[in-house]
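In this view, the complex is presented without one of its protein chains, the others remaining in place.
Take a look at chain A:
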Amino acid sequence: MSTSDAGQRAGTGIRYTTGKARVIVRGDAIVVLPGEGVAAGGADRVAHLWTDLAVPGSGVAEVLGALTASAVGGLKGVPPFAVVVLTSAGMGGPASAHVVVRGDGLTVRIETGDDVQTVSGAGVISWTERVVEGVTAVEVRTGASGLDNFADGLPVESGVVLAGVVRRQVVEHAEASAAGASVSTGSAASSAGVTPPPIASAPFAPAPITSAPITSAPITSAPGTPALGHSASPDSAADSGATAIPMGTVTMVPASEETITPADENRSEPPPPPEPPADDGLDEDDYMHLWGATIAHGVEAAAVRPESTEEGEDEEPAPASGAVSPPLPPPAPAAPPAPATPALAAAGSDGMVSGVPIAGVPGWSATPAAEHRAAAVGVEEADDDHDGHTVMSSAIADLKAAAPSPKFSVPANPNAPKILAVTCENGHPNPTARENCRECGSALSAQAALAPRPSLGRMIVTSGTATGGASGVRGGQVVELDRPVIVGRRPRTNNTSADQMPRLVTVSSPQQDISRSHTEISLEDWHVLVTDLATTNGTTLLRPGQPPRRLHPNEKELVSDGDVVDLGDGVTLTFEGIW
């Protein structure tokens, strides 16, 4: 086995053979993009992914989000890819692997001791996903051949390379260790413009980036003012009584690399304020000791009065603040071990992907049905039900026909709350009232149990206004109902936890008909509800066979499959696949 040559254990780590696929290695993730060799536009995507992967714990969800967000033309626009995220690797033992593969030519071999399983993107429309425990090695192949001898590969620790095969050896292979010493300094090493880092201590560390390989994303002049000043010295502020700290300016440019250096949080010494009078007569009440002392309490402990020792400690002369050098921990060395990524990933977590644009949706105002509907809504006040007020279901069918919705299953939102469900043999959750699975038709379990809530359907957002060119104007979008949605001209959210964060869907409203936050779509159990957010011009519900109905402000209305909701200014929301 390995001799005295400690630290050179070539038997583990990540190695690759040179090829044409762009491979990003960062943190616990390996992302393979075979279509992105040197293609234009690929660099942007690679740069995005690189940035995303810098976040501790980022994994499959982030990668899927980034790849699908930039896709044009629905699922077809999503490029082939393979993502491998290993957790609890680098500890010497087997790891847990989360693997997602899309596209024909890609295969991932997952080795668990002597067993090998292969995951391929062939034959499926979306992608193949697998979570495997006890993984000793993972190999992604873009062609037929593999990396037969691990030691023959070029090492990479963190960076972007052009590769044909990339292999991550978690547990040293018995055979590999013998050959470990003969690392061939490959001929093609520099072809990708990447200097292979030295074979660093093998257990993969998400530590310093040894090469800085991002092909620079187009940096639209980002005239940041990096010199966020240190100018104001503590004393210069003494006359103002406050400790003035320098101000600065920062220029933000969307989707460009920031060039701003972090400002020094210059917590300078305040000028000595007048000595506080000794805390004698606390005349107000016996809570006076709380002045300035913020106390954290659990809600449960709310009734408990803070211990009286508090007072003594807080008012006791403390060591001079100068003597207290806050032992700041060193700048984050990347991460704590990444938490296991939830088994399923969302196309875009946390509301960033507001929809998948549909290619080629005809302008809605052009369809006769839409005009009919517009007329019907316009004369609503006439209060006569039989001259066009009732929306014909055929008219709605026309509307829906104009917006073909792609049929593919979207992975569940990893942060989805759990709801009561019955599950089929393929693991699809269904409402308890159903007898067979809506997705695959197979029988459902008799026992209901809590399961992550799947998407509750889709909402197709259409706008009657021109969608060409102008930024901020969005045409047809399919919004997956795996989380709440707020639709408006300039929508905003309320305060909420990250996992409840709604998607924000911006629609254009040239007539200013639509309010900033106009309509909210909320999810409760298996139900989709729509609410008019007390808007100026209201929200109208068009339901087949019923007259158009204006929603009451701030009242939730249950959505049925096929409902169309009209926000005005030619913007409608069509609901499909509602349970």
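The rule is short, and it goes like this: contacts are C-beta pairs under 8 Å (C-beta built on N, C-alpha and C of every residue); 3 or more make two chains touch, one makes a residue touch a chain; residues count from 1.
To be clear about the criterion, contacts and distances are computed from a predicted model.
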{"item": "Listed names \"Serine/threonine protein phosphatase\", \"Probable sugar-binding periplasmic protein\", \"Ferritin-like domain-containing protein\" or \"peptidoglycan glycosyltransferase\", matching UniProt entry of the absent chain", "value": "\"Serine/threonine protein phosphatase\""}
{"item": "From A:T142, A:T506 or A:T539, residue that would touch the chain that is not displayed", "value": "A:T506"}
{"item": "Contacting the left-out chain in the complete assembly, out of A:T136, A:S515, A:T531 or A:T572", "value": "A:S515"}
{"item": "Touching the absent chain when the full complex is considered, from A:V116, A:L450, A:A534 or A:L558", "value": "A:A534"}
{"item": "Candidate in contact with the missing chain, chosen from A:S96, A:N149, A:T432 or A:T493", "value": "A:T493"}
{"item": "Chain A residues that touch the omitted chain in the full complex", "value": "47-48, 51-52, 54-58, 221-224, 228, 237, 240-258, 260-263, 265, 267, 270, 273-274, 276, 285, 287, 290-299, 302, 306-307, 309-310, 313-314, 317-319, 321, 324, 326-329, 331-332, 335-336, 349-352, 354, 415, 471-472, 474, 489-498, 501, 504, 506, 510-517, 534-537, 568"}
